[in-house]
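Please find one structure pasted underneath; my questions will follow.
What you see is the complex with one protein chain gone and the rest in place.
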Amino acid sequence: MTNSSTNMRLKLPITCFILEIILIILFGVLVVYDHDTDAKLFNKNMKINNSTAGGHNGHGSGTSDDTDYRNDFYYRYPSFQDVHVMIFIGFGFLMTFLQRYGFSSVGFNFLIAALSLQWATLMQGFFHGLHEDGKIHIGVESMINADFCTGSVLISFGAVLGKTSPLQLLIMAVFEVTLFAVNEFILLSILGTKDAGGSMTIHTFGAYFGLMVTRILYRPRLEQSKHKNSSVYHSDLFAMIGTIYLWMFWPSFNSAVTAHGDPQHRTAMNTYYSLAACTLSTYAMSSVTAHDGKLDMVHIQNAALAGGVAAGTAGEMMLTPFGSMIVGFLAGIISVLGFKYLSPILEAKLKIQDTCGVHNLHGMPGILGAIVGAVTAAVVPKEVYGNGLEKVFPDVASGERETSYQAGMQAISLAITLAIAIFGGLIVGFILKLPVLGAPHDNACYEDSVYWEVPGEEHHEEELNAVRTEETEHINS
Amino acid sequence: MTNSSTNMRLKLPITCFILEIILIILFGVLVVYDHDTDAKLFNKNMKINNSTAGGHNGHGSGTSDDTDYRNDFYYRYPSFQDVHVMIFIGFGFLMTFLQRYGFSSVGFNFLIAALSLQWATLMQGFFHGLHEDGKIHIGVESMINADFCTGSVLISFGAVLGKTSPLQLLIMAVFEVTLFAVNEFILLSILGTKDAGGSMTIHTFGAYFGLMVTRILYRPRLEQSKHKNSSVYHSDLFAMIGTIYLWMFWPSFNSAVTAHGDPQHRTAMNTYYSLAACTLSTYAMSSVTAHDGKLDMVHIQNAALAGGVAAGTAGEMMLTPFGSMIVGFLAGIISVLGFKYLSPILEAKLKIQDTCGVHNLHGMPGILGAIVGAVTAAVVPKEVYGNGLEKVFPDVASGERETSYQAGMQAISLAITLAIAIFGGLIVGFILKLPVLGAPHDNACYEDSVYWEVPGEEHHEEELNAVRTEETEHINS
Partner (left out) sequence: MTNSSTNMRLKLPITCFILEIILIILFGVLVVYDHDTDAKLFNKNMKINNSTAGGHNGHGSGTSDDTDYRNDFYYRYPSFQDVHVMIFIGFGFLMTFLQRYGFSSVGFNFLIAALSLQWATLMQGFFHGLHEDGKIHIGVESMINADFCTGSVLISFGAVLGKTSPLQLLIMAVFEVTLFAVNEFILLSILGTKDAGGSMTIHTFGAYFGLMVTRILYRPRLEQSKHKNSSVYHSDLFAMIGTIYLWMFWPSFNSAVTAHGDPQHRTAMNTYYSLAACTLSTYAMSSVTAHDGKLDMVHIQNAALAGGVAAGTAGEMMLTPFGSMIVGFLAGIISVLGFKYLSPILEAKLKIQDTCGVHNLHGMPGILGAIVGAVTAAVVPKEVYGNGLEKVFPDVASGERETSYQAGMQAISLAITLAIAIFGGLIVGFILKLPVLGAPHDNACYEDSVYWEVPGEEHHEEELNAVRTEETEHINS
């Protein structure tokens, strides 16, 4: 490998420009406003004689038509913004825990998310959004789904964090988004599986895909960068910004695309209690697994979130807060145990170098969530849902299938997800090994300065002291 | 005290596990979905023949039933999330101002909030949520109320910050939540007091409870940790994240559980102007009370928020923006004066070591808010409310009581709140003195490393320089 390989000056811009131009062309050809974003469609029944134009304040007045409040925007946009924060702040800052990888964590997260959400709009639209007119119709729900798909890519990013170039990440994103859409299509559209919060489609898929990629990219001499694969005091605090935002907005994540009304409400509440219970079991496990009883930031930053992952499938069902708390409680325990005992084994025996421990936060809790979803679908009698059954299990409500059949589909979906993720990650891992993609050297992993202009800190320290003396003189003069 | 006392390895996990298991069992026995979260109840009048299942995007489609938009979720969930951010980011980061207590500030805040919101659901439900079926019915409004109660515990945490073990904090939370629910029940349910933003129930209660606890836990030799009881440059910036979030979302806090429609709208607006005015008076007072006119971060971080506290009771009333600004203006002045002149006296004379100055941010402004509430209830004629009176003062609207009587109840409520908080804090303070709870030594207060694995920073500095030299060589080679 020559020096030029990590120099991104031509590779990165060319890739970005080509991808963006392709995206723009495809959007021009394929994408149109949906009913609720289109001026003509949404207002086709508007009575023209309401003389409200001019309104309150000059700055765009609201013509409060009878139907305005029914626009999907008001049902979903607050949830969308919470999900958006999770994707860009949550995932971005969660990964800043490394001492010298903050720019890359937030910055690459930003880049690949911005790409993924555009590509996901097309891929998801292609698979399950094409209308009779051959166009992809988009609105706030497709924006949420695009962000969801992006979340999956960012989970995989967590597995390879610090060991990949931005170019590798862009390539990974393009493939992963595509496979995500395929898997999602099989689960939701073909099998009629329910997975509103994405325990399977997002978390299990993203985690095992990423784990396979990092397996293929295995670096036997990674210990050369070992001293940088750890946190410092301030970087752990930055990471807590990510953790807390993910934790707070997870109820919005799981409920963002459920049916309107009670399912959105119920899902948010189930997730809220699952996370609360998970937090207590995480603290307990973190302390009991340390020889001196001291809490470990790695556990708090990650395992406390497992309750959100594990409530991703069953959250919209009649899981009850009681059930949610049991699920969260177990998820926290499993996740801390994974960080403490399983991750070192995966690295030593299976050669899986999982930087953020996504197996513990997304992998195992995602599988747990899938199982809880299947079990909940099986054991809660449909009478419990009353007329609301249609919103949660439309195929059961219409008499097309029984709850046990639904549960079977849920279980099969987990297997399919694992298969596609593992096989896909394997292939994509090999693609990412291309030397031209400019991966960092073994001794320059977890280090921003390979791909970023980094300001000098120690230089500043000395100078600053000099400056301060100078200043004091000036100010006192 | 022996070394083993601050080792949490058994104590903390056992406490967390026992508490969480009790919570889960009680939720299983007592808690059910309310009307708007239950699939059967919410959809009982749904017409089955609307053929919308399958919807836009596969991913859970919205069956836009006529009643969906009436679900309380859409009225309250955005406010809930803002409150949630205040509790976990706002309070958590506000307390990171200490140089070596960031992990504990955010981390213990996280732990005790996760416990408190579960326990509060039960306690508040027990006192004023029990339905004829003997169950506690929960939904988004109870989630907000649980977060509110949690806020009160976190205020008390601010008073004892740096001087308590996580175990002590958990025990404090259990008792404080219980007493909070009792006080809230007396005020809101028995006396018919209005206190939507909790000037009394949350702020006054939390502050005086915490002040009494810290009084009982008085440490005469705390000056041994004095050098750590201060900020550094970056910790003050982290704290500003907390401050700004609290400031921005306070309008949501005060309006989160008011009646639908104009009261929510009006409360948010009153709080917005109260806070803006408070910010100007805070900056003015911070500068004028410094000998060199320099602004003090402690004031900006705290006193600028007093306007939100002081608008907590009267915010939903017809206080007018004009009235709100006067209230905020006064709150900022009082709060800075408290930090500058009263806190040192409280510490020296009354032995109250109030780490965050909660007396200045929550105590005095809370009392001010209670008084403003009583006065506003008394002086605004009921004609000003028209039909809207029912939403703000239902007992006055129904003819049960006069505005003057309402005002009297408001005033009495302040006295009751103070009595319960002070007496409760006293008792709980003594309980927390139990040596088994593992409080830190006098010379190890305000220090994360007692309860947390803390990464070494200076080690990193040296190594980093070495590494950089190495890298430059490699990259240039």
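We just call them A and B in the order they show up, numbering each chain from 1.
What we mean here is this: contacts are C-beta pairs under 8 Å (C-beta built on N, C-alpha and C of every residue); 3 or more make two chains touch, one makes a residue touch a chain.
Because the structure is predicted, anything quoted here is derived from the model rather than measured.
Trainee: Thinking of the whole complex, not just what is shown, which of B:Y218, B:Y283, B:Y405 or B:F423 touches the missing chain?
Mentor: B:Y283
Trainee: From the list B:G107, B:G162, B:P263 or B:G366, pick the residue that touches the absent chain.
Mentor: For the chain that is not drawn, the touching residue is B:P263.
Trainee: Have a look at A:F88, A:F322 or A:Y446 and name the one touching the chain we're not showing.
Mentor: A:F88
Trainee: Write down which of B:E20, B:D38 or B:E141 is the residue touching the left-out chain.
Mentor: Checking the options B:E20, B:D38 or B:E141, the one contacting the hidden chain is B:E141.
Trainee: Could you please point out the chain B residues that touch the chain left off the display?
Mentor: 3, 6, 34, 69-70, 72, 74-75, 78, 82, 99-100, 124, 128-129, 137, 139, 141-142, 145, 148, 184-185, 188-189, 194, 196, 227-228, 230-234, 236-237, 240-241, 244-245, 247-249, 252, 257-266, 268-269, 272-273, 275-277, 279-281, 283-285, 287-288, 290-297, 300, 304, 316, 318, 320-322, 325-326, 329, 384-392, 394, 397-398, 441, 443-444, 447, 449-450, 458
Trainee: So which bits of chain A touch the chain we can't see?
Mentor: Within chain A, the residues that touch the unshown chain are 7-14, 16-17, 19-20, 23-24, 27-28, 31-33, 36-44, 46, 48, 53-54, 56-65, 67-69, 71-74, 77-78, 81, 84-85, 88-89, 92-93, 96, 100, 102-103, 106-107, 110-111, 114-115, 117-118, 138-140, 143, 166, 234, 238, 241, 451-455, 457, 460-461, 463-465, 467-468, 470-471, 474-477.
The definition used in the following text is that only the chains that are shown with their structure count from here on.
Trainee: Taking each chain's centre as its mean C-alpha position, how far apart are chain A and chain B in Å?
Mentor: Spacing between the chain centres: roughly 29 Å.
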